[in-house]
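Heads up, the thing below is written out as structure tokens.
Yeah, one chain of the complex is gone here, protein chain that is, but the others are all in their spots.
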């Protein structure tokens, strides 16, 4: 008879592994520990840290980036990437500036900003999902293209003088210390959690990220899913452009430069595999909070922005490197 | 069957006590192998017997967990592919591993190109030597062509020339005839004879018994990663070899089943594609298993994939039941009740990285969700029901599919399709590369499905499987239907003749 000795001939248990056992071993658990540690260090390092209004201010460090990071996380899980997000912000903000100069009021400005983001996302999606071009090159191209168009319009100038009512999106508070951006962040976090972890669409994203061919052979409309993901990333960049422009009150040529790096760092720090296939929204939320707290802490200690970016670069590499090195040395 | 004492002098290469394990799989356990100068040793075993693993050990890609490799009686270690090559061991691989963007000459000499002045590659010398090597094996190829421009048979010749270029003492040929035409196969046999005459020790890996009996001097049989036996070809019969290979007599392998063939389910007529197939027409009935036989590259998978909506035919019609079906995407095919278990399980079948239950429910997401939101309990129940039906062996349903053995992965893929409640299931080489236990389970399961009234198409290149399982066989050759055989006409000889385009014997 066939000797199938290497089979464990036991029945499959009638349930999945306990969620608690999983959670304790997860990347998210590690992130919570880090977040608590950063919080504790900050409160020791600066007497100004533990103050509701200061903490509320700290959230502005991550809310806009996190909005994009949610969509970017899904995109990266699906095995794609969008490096043009910061340029989309620049273009959307420029479009709002043009609309403002033309005399449009707040509702129209918001529509223009979000609409521009969606259009940019659709363009990326068209190149990647319809023409089958590699997303990294396409979005390096559109990164130049979108910011280039913005540069053509702006030159060395800037748009300022946005209407008072427009300022609410980046500066207004819904209730007490809870800013509009913070509330929007929370709502989007829940929305993206449900979308990625509780819907057909989210499941398709994981399947495509792990094996696009098998996903196609399983009846998933791979091209359509990819297109929607780029559209969503554009949409979130448009929304972030509204918030950022409103908060800054101006559109300058350098708006959001380098933000794509911070967004990708946030996503990777959140435990999303840069090669696609795995990652969670709670992880990205935690990564956003950690990055916000660190930035804020550095700010309180008067550390210049560029040092912060060195730290981010080191963080990006070490969050991937450390677990791999530990695994190697553990053997 | 025991080991016959080696009549020849000292073997050029001897492996003994070799074991190799991977997470979850014991690929080789305590196997041995001897190769002699000027002799062809056939390595025989079913898919999954450990043949590719031993090739990788021999070529320095894998390091064995235990065991000894001896060259001319001296123990050696092949720590890298380089070390194996330096010891004179070279392999011509199953999927010819070469570089499409480089030239023929470079492919032959990569890693040991002739150097000229200042240590720079001497292209003229390299091309001259390549031309000489190619002439030696009777290949009329321009060494300056890039490999991309060549057909599969020519690439094969390049691989052989490469093996000769490093002055190998041991040449491993891993399924060398799989993708070759009849004429090319004969040329290959001549080449093997020439290599033998030059005193090379040849390890010839093949599934095909006619081939083995024709060119091998000795045999070694592996089964499920273990050494079963070795000896001279002249001392064994085909039946004995088969028995060693499968571990039981041949006619017990296939399940007996009732033949309750019902109404037509799928009618295909005039299906054509610009480059892949032409004028394909057949009718598939309820409860029927329709076999598709042909040589590798006859266009069978291409036809099946167009029925499944992966590629679109340029002409032709397809009816499901009584209505005309238009299939433009896999989603539409699944909607029409046609599902496809692909040959390339790793790339097209299982989604490695996702847990078992999510693999099973992937094409059925619509059924286990409301308004796009997943119902976790329903999802789990669906996955549990179908994996149980297939007798899947796994630690838990949230185990990563990638960690399962090939046979169990195939069960997951089949479970995935059954969960969609299909009317037609197409299985493309369903038992390729899986162990014997799972193979039998898949066969039994196919019989059961047909018994329940499902219409089954099975694409297979294994003659026993085709003959043992099918009610009817369609043979394809070069993109066309070459023959349709039923009942007593279904003989191995007729299949092979139709597939190879040889006229019936008078």
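The first chain written gets the first letter, and so on, giving A and B; residue counts start at 1 in each chain.
Please note the rule applied: a residue touches a chain if its C-beta (ideal position, glycine included) is under 8 Å from a C-beta of that chain, and two chains touch if they have at least 3 such contacts.
Keep this in mind: contacts and distances are computed from a predicted model.
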* Mind telling me which option in "Chitooligosaccharide deacetylase", "Autoinducer 2 import system permease protein LsrC", "Heme chaperone HemW" or "Phosphoribosylformylglycinamidine synthase subunit PurS" is what UniProt lists for the chain we can't see? => "Autoinducer 2 import system permease protein LsrC"
* Sole residue of A:31, A:143 or A:235 that reaches the chain not shown, by the stated touch rule -> A:143
* **In chain A, positions touching the absent partner** => 81, 127, 131-134, 136-138, 140-149, 151-152, 154-155, 258, 261, 264-265, 268, 274-275, 304, 306-307, 309-310, 312-314, 316-317, 320-321, 324-325
* For chain B, which residues reach the chain that was dropped from this view? -> 59-61, 80-82, 85, 91, 93, 97-102, 106, 110-111, 113, 119-121, 123, 274-278, 297-299, 302, 311, 478-480
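The definition used in the following text is that only the chains that are shown with their structure count from here on.
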* To do: Write out the stretch or stretches of chain A touching chain B in their complex.
  => 1-10, 12-17, 194, 198-201, 203-204, 206-207, 209-211, 213-221, 277-278
* chain A-touching residues of chain B, taken from the complex the two chains share -> 24-26, 224, 226, 247-248, 308, 310, 329-331, 333-334, 340, 342, 347-354, 357-358, 362-363, 365-366, 369, 372-374, 380, 384, 387-388, 392-398, 405, 416, 435-437, 440
